[in-house]
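What follows is part of the complex, with its chains left where they were.
Should a chain be cited, it is by its letter among A and B, assigned in written order, with residues numbered from 1 in that chain.
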């Protein structure tokens, strides 16, 4: 099957109803990512979302699933995950063995967006089961069952990927990477991020801006003593505490500084950044 | 779901009754940790308790669960723990397979505080199953069962973490750390610690103070021949022996010195510290 446009069909089975995103998730677009994703989905191009932790990749996928009106089947990938965890397995029943579709098969069969979160965590070789679903074949052979599932026209695969984790041991294979289009994500611009923090935490705009300043300070320390900067998610945590009446210094200590470093010098540096703004 | 305040509900199921802390645990607050935790719980922020072994982290969690009136589901993490041990599995029954919730699912479904003790011991990648419960989604997909559990409003995750164990091999991933607020714990101040030892062991205050002096001496040797200092728990052990009539020198030898080191020089140093005070 070539990558021409696919006509949506109405045949999505009720089995995926639990996976529908029923309420519009709050998502603040930062560039043309929504339009690009919609174009990619229109040709069912598999997509890869790259970016640091806590910058909004998962929220974006939920928003897109809501906007496209498609069920979203999320799989948190981990090193122990086997191909069977994705594809399905036989279960023992009162009347013998019974096949149970895994999340990937379910999405492929009934037409959902299958989101493999933190896909680098999965064993490189487990990920090969998505290969036949992410090229022109769009099929999934269930070897143990002796069935070939042809993907539903609505089906798409999307994966998330944190380039900062890339290492010799854990990276996607080229033969996997080349099956995906890619969108970069990063922390939002200052004003946008403050707006998100206000919306999500209920804190005042003024405090939100201070929190963003602290985060920007910490992000500059990434690679210079910090493994990772302070994420938007952490700012929302801090904002939530402040809006519940916790003193800003304590809120920042609990939500921003203590979680990311145990190094005493680095803690001092971050704590003094906090006192600069509050 | 944003991190706004959550209204407590009365719907906690009887299934968690065995997990309620029915008697007030003795806990001697050392700073503002109780208030900060209550604020964090009010927005259901996942929490991480950092500190050395035996300084009171577990007791604090029991106290908080009692104070908040919520069931406490504790999981002692270990390297062999699989995602299924947390989430649940199918068991074979007279009438076929039957799903059994794991401790995490049980707490999420019925509204308990789920305490993952020594979380660094678990395989990094097993811990990713808590990700969807510790961000705004607050859901737990049971992939094997094809169910999505939406967390009960009372549900919260709390983990303990000993920074001294941190190593290249065993540390939490940034994408996990950034989902938690953090509180630091340490051994209590001299007077407070003596008071705790008296309360817990029944030893006289005078002897308790001597025990604390010995502990402080040993804690200064951490990193200079000792892997870890003498904990409050060990002082309570020593105090208990003394209050049962064991000679202080023998009690300290058995409960404080012999357990933590086999190095002869270090034992001499600690033994002479004991004889200084008793």
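Throughout what follows, a contact is a pair of C-beta atoms (placed from the backbone, for glycine too) under 8 Å apart; a residue touches a chain by one contact, two chains touch by 3 or more.
Bear in mind that the values here come from a model prediction, so they are computed numbers and not experimental data.
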**Report entry** Subunit number of the complete homomer, 2 shown here
**Finding:** 6
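Operating definition for what follows: only the chains that are shown with their structure count from here on.
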Report task. State the superposition rotation angle between the two copies chain A and chain B, fitting on C-alpha atoms only and giving a multiple of 5 degrees from 0 to 180. Result -> 60
Report summary line: Distance in whole angstrom between the CA centres of chain A and chain B is 30
Query raised in the report: If you look only at chain A, which of its residues touch chain B in the complex?
Result: 15, 18-19, 26, 53-54, 58-59, 62, 74-80, 85, 91-95, 100-103, 106, 117-118, 121, 162, 164-165, 199-202, 227-228, 230-231, 233-234, 236-237, 239-241, 244-246, 250, 254-255, 258-260, 262
Query raised in the report: Which residues of chain B touch chain A in the complex?
Result: 2-5, 32, 36, 39-40, 42-43, 45, 48, 50, 82-83, 90, 92, 95-97, 123-126, 128-129, 131-132, 135-137, 141, 143-144, 146-148, 163, 166, 173-175, 177-184
